[in-house]
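Only one protein chain is missing from this complex, and each of the others stays in its spot.
Labels run A and B following the written order; every chain starts at residue 1.
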Amino acid sequence: MSAIYGLYSDPNVAQVAVNNLRAAGVPDADITVISSEPFEHFEFGHRDARTAMPWIATAAGAAGMVATYYLLGLSQHAWPLVTSGMPVAPLWTNLIIIFEMTMLSAIAATVITLIVTAFIGERGTLYDPEVSDGYILVGVEKTGDAGKLESALKIDGGRVKSI
Amino acid sequence: MNRTLTKPFTDDMVRPVMSTTVWFWAIVLATGTVVASGAAAWGYQLWYGIGLSGKRWPGFWALYLTNFVFWIGISHAGTLISAILRLVNAGWRRPVTRVAEVITVFALMIGAMFPIIHLGRPWLAFWLFPYPSAREIWPNFRSPLAWDFFAINTYLTGSVLFLLLPMIPDFALVRDRSTGWRRKFYGALSFGWRGTTRQWNRLESAMQIMAIAILPVAVSVHTIVSFDFSMANVPMWHSTIFGPYFVAGAIFSGIAALILAMAALRKALHLEKYLLPLHFENLGKLLLLMSILWGYFVFNERLTVWYGNEHHEMAVFWATQRGQYAPLYWTMVICNFIIPIALLSNPYTRNIIGCVVASFGVVIGMWLERFLIIVPSLAHKALPYSWGTYTPTPVELMIMAATFAAMILLYALFAKFVPIIAIWEMKAGDFAHAPRQGLAAADPHRIDAAAPASPEAAS
Partner (left out) sequence: MPFRWGMAIDLNACTGCEACVTACHAENNIPTVSAEQASRGRAMHWIRVERYYEGNFPDVRVKFRPVLCQQCDNAPCEAVCPTYAAHHNEDGLNAQVYNRCIGTRYCANACPYNVRFFNFFNAEWPKPLHLQLNPDVSVREVGVMEKCTFCVQRIKAAKTAARAEHRALVDGALQPACAQACPTSAIVFGDLNDPDSRVARLARSPRGTRLLEDLGAEPKITYLQKQPWHEPDAY
């Protein structure tokens, strides 16, 4: 037996299961909760919510801004061609492109962070297709004291399975 | 959504993906034929030259650029509206967002093709890419067309990701419910999504950041499209109002396209339970607001020209107001202003049919608006000796028809392969109004009590 989990149709019951597992001494990091929707109004939906994503996006945006500023300036001065009596690298027009590249960098960094932290960084394998019918899966992959875990997960409105 | 309803709802959403009706094949065949004819027309034009279009000295921009601005405008339906609704957390957005975002992505792809179709030497369009080349020359970053390149690429990249990311959980759902090739196909598309709290939280954070980033980008895209005109010293183009005027017009035509798409999907995929009269009513109010805003901008633009009485501009002004282009101009005013206000300010006609009729008018009217911005101005530039005119040719009209068919075709294909309503977002809407504390404060009875089919209806 490598993993034990319960399936609950009611998020309130799932919350009880999560609380029971904690009471049974399972560290928060070992508790897996899988659902077919985000439960942002329940405590278990907020586990592991801390992320540096906004800061990464901001930093990438700033980096994109500086890089584009230099890319435009250097390429314009590499072969200075005069048009319409304008300066070779007018900030007015370059600002437009700098803005777009800032935003593109921020968006790209956000998506890369998402891929790295939510997809590549996901090591667990615990899953049950019944999740897509609306069940919430609460389980533990590293089973120590199986009996204790099973009694923690076995509550009204839930089914316990193990693999 | 009631918990007990989750399964029937999911079934309703997944059914169009699993089964194919004869109507689907009919639409694909009909629109596919038009698209193929349009591609042939473009090939014909590529072979012989842009002379097959009706463009002539001095009006070197005409139908292709009209369609470019029109489609980029339509693209402001989705990502912009869905980002605003997401940021203000409007509950009724949930069934609408994906329908809208798909319009954005496809309309942008179609719109971005037009400047290439329009080029004299489209095979050299890649010279707009900023890359170090053997030619040792970079694009001219002072040109509004270079700005267009960056703006449209940023918006397209952002919009595709904005549409794609929330689709991953739904792909996982289809994967779980299917067998055979579909299971493999959607399994690959879902990138191993399981739905752990960590994944949900990251996805929500990413969507929030993207919504914030994409809003100014969307505004900038149509402002930059307007710069294509307002940067040139051409009568009635060289105007500071063009940026906000174009953005408002874009959102206006975008909402109209969204209402049309929603009405079509509602009938075709039997989504009457999810795309409710309420959604049409809310979007109808938004359309009414944009119609008034559009009228305000047009009045501003026209009044300043008329009062300023500068003779180069007055030539264009009278050509549209009373002259050759007056029939088109007044059709535009009726379609964009009179019909929407008449239908949508009255609560009895602000129903689904009223919204669809008004939207149809707005799409036609906004197309005419772009035509009337481009063609009369170029035909009446400063030197009267070189005034001109313009008539479209069959090649141009065929290519234009093909893009409308392409939109329908792409939409039909998308609705075939992807659940057109974001399933998980609809489910999440269930708890949108529960207290944040979760278990302790949430009323357990609320969840199992018989609720209306969609709680958004009440919000």
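By definition in this document, a contact is a pair of C-beta atoms (placed from the backbone, for glycine too) under 8 Å apart; a residue touches a chain by one contact, two chains touch by 3 or more.
None of the values given here were measured: they were computed from a predicted structure.
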Which of B:Ile81, B:Leu189 or B:Met231 touches the missing chain? It is B:Met231
Which residue of B:Arg15, B:Arg121, B:Lys184 or B:Arg322 touches the chain not shown here: B:Arg121
Going by the touch rule given at the top, which residues of subunit B touch the chain that is not shown? 48-51, 54-61, 115, 118-122, 124-125, 127-128, 135, 137, 139-140, 142-146, 149, 228, 231-234, 378, 381-383, 385-386, 388
On subunit A, what residues meet the omitted chain? 81-86
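Here is the rule we use: only the chains that are shown with their structure count from here on.
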Averaged over CA atoms, how far is the centre of subunit A from the centre of subunit B? Could you give it in whole Å? 28
If we count contacts the way the header does, which residues on subunit A are in touch with subunit B in the complex? 9-12, 15-16, 19, 32-49, 51, 53-54, 57, 61, 71-72, 75-76, 78-79, 81, 83-84, 86, 90, 93-94, 96-97, 99-101, 103-104, 106-108, 110-111, 113-114, 117-119, 122, 124, 126-127, 129, 131-134
In their shared complex, at which residues does subunit B touch subunit A? 3, 6-7, 10, 130, 136-138, 140-142, 146-147, 150-151, 153-154, 157-158, 161, 165, 169, 172-173, 176-177, 191-206, 209-210, 213-214, 216-217, 220, 224, 423-425, 427-428, 430-432, 434-439, 442, 444, 447-448
